[in-house]
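Excluded from the complex is one protein chain; the other protein chains are retained at their positions.
We just call them A, B and C in the order they show up, numbering each chain from 1.
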Amino acid sequence: MTEPTTDHVTLHLASVLPSVEAVEQTAESFAQKAGFDEDDIGHIALVCREAAVNAVVHGNKYDPGKEVTADFDLTDDALSVRIGDQGSGFNPNEIPDPLAEENLLRTHGRGVFLMRAIMDEVHFRQLTPGTEITLKKHRTTREADK
Amino acid sequence: MTEPTTDHVTLHLASVLPSVEAVEQTAESFAQKAGFDEDDIGHIALVCREAAVNAVVHGNKYDPGKEVTADFDLTDDALSVRIGDQGSGFNPNEIPDPLAEENLLRTHGRGVFLMRAIMDEVHFRQLTPGTEITLKKHRTTREADK
Amino acid sequence: MDIKIRHVEGVTVLDLSGKITMGEGSGQLRSALTDALSAGSKKILVNLGGVSYVDSSGLGELVGGYTTVKNAGGEMKLLNLSKKVKDLLVITKLLTVFDVSEDEASAIASFS
Partner (left out) sequence: MDIKIRHVEGVTVLDLSGKITMGEGSGQLRSALTDALSAGSKKILVNLGGVSYVDSSGLGELVGGYTTVKNAGGEMKLLNLSKKVKDLLVITKLLTVFDVSEDEASAIASFS
């Protein structure tokens, strides 16, 4: 894994599945640069990937003419990843709880839940049109020292 | 393959190999929209991928903090694909001819040659820093009618 | 994803390898399970030892497979989870759904 030489990068990606891998790999290298431990790096990369899947699949519905933006920002305090799409939006308050008894056997609906479980902060913002999700994980003093 | 709903898209990609797949898939969908035949679509997608590989590998050397840009533009006349990197540049006139007897068995050095063989126009431009390559393929009347 | 099929003491073992993610082998597990069920297997052990990576779609694949087998009157268990996959099953409470084991012999023996 090559670590990025900058602390900030903004990507404008096509709405195709390989973009999701690119987001994951970029998140992994930023998380590594941030000094998170191996488990955290894997989890952070996974949920950034989940957010990118949602942007490509639910948001832009695979239209290669619509962009997915991915913004990675590493500060002394935290790693923030922002994923935007140009889809028709949705209401994040209406996402069913995947831990509820009646949802436990559903084959979908665990992506946003995983993001919330793994990151310290998850915010949604409505774009016109589209959705922007911000995923943030704080560095501990130990990590920021690296 | 989903056709793009626009005739123009600019991507800013991370310097990781999945970006190369994303460029290929996007080129494929634009070539399809342009109405090229199946063989041409495959060839166009291949050489756009080659240009992206060069940008990631030779140009940005996998630094995920350096961007690869990919610009797709479909006009009545032609499909143009522009790939830019932030590397240290090179002299395209110094690329050895892979068809020369002494180069025929080399394991590298066929990428730019394939681009020139398959596209109608291939131009290099030096950026500061980096390289921009433009690949252009003209549509015939039949294709533009689609 | 790659699936190889073995039969051990009346149990059908599916050895999965690769990734189970959005876009990689979606539906593959389900169809391997359906095949095993139509061939008469009711005891199915899914070996994830070779699986490097599962995302939320992959979790969905596993759950969907579990339901398919259960609805057909069979039993599906999981074997050899990596730490990363196990973490995800804990977070999503799916560890309360699946019967998971780390040792093939005892997993095989555990089928009634």
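By our rule, contacts are C-beta pairs under 8 Å (C-beta built on N, C-alpha and C of every residue); 3 or more make two chains touch, one makes a residue touch a chain.
What you see is a predicted model, and the numbers here were worked out from it, not measured in a lab.
Although it is left out of the displayed model, the omitted chain contacts the following shown chains in the full complex: B.
The chain not shown here is touched by just one of B:N91, B:T107 or B:T128, and that residue is B:T107. Interface with the hidden chain, as seen from chain B, comprises residues 17, 20, 39, 42-43, 46, 49-50, 53, 57, 98-99, 104-108, 110-111, 113-114, 117-118.
Here, only the chains that are shown with their structure count from here on.
With centres defined by CA atoms alone, the chain at the far end from chain C is B. Closest to the middle of the protein, by Cα centroid, lies chain A. Rounded to whole angstrom units, the spacing between the C-alpha centres of chain B and chain C is 42. Distance between chain centres (mean CA atoms), chain A to chain C: 27 Å.
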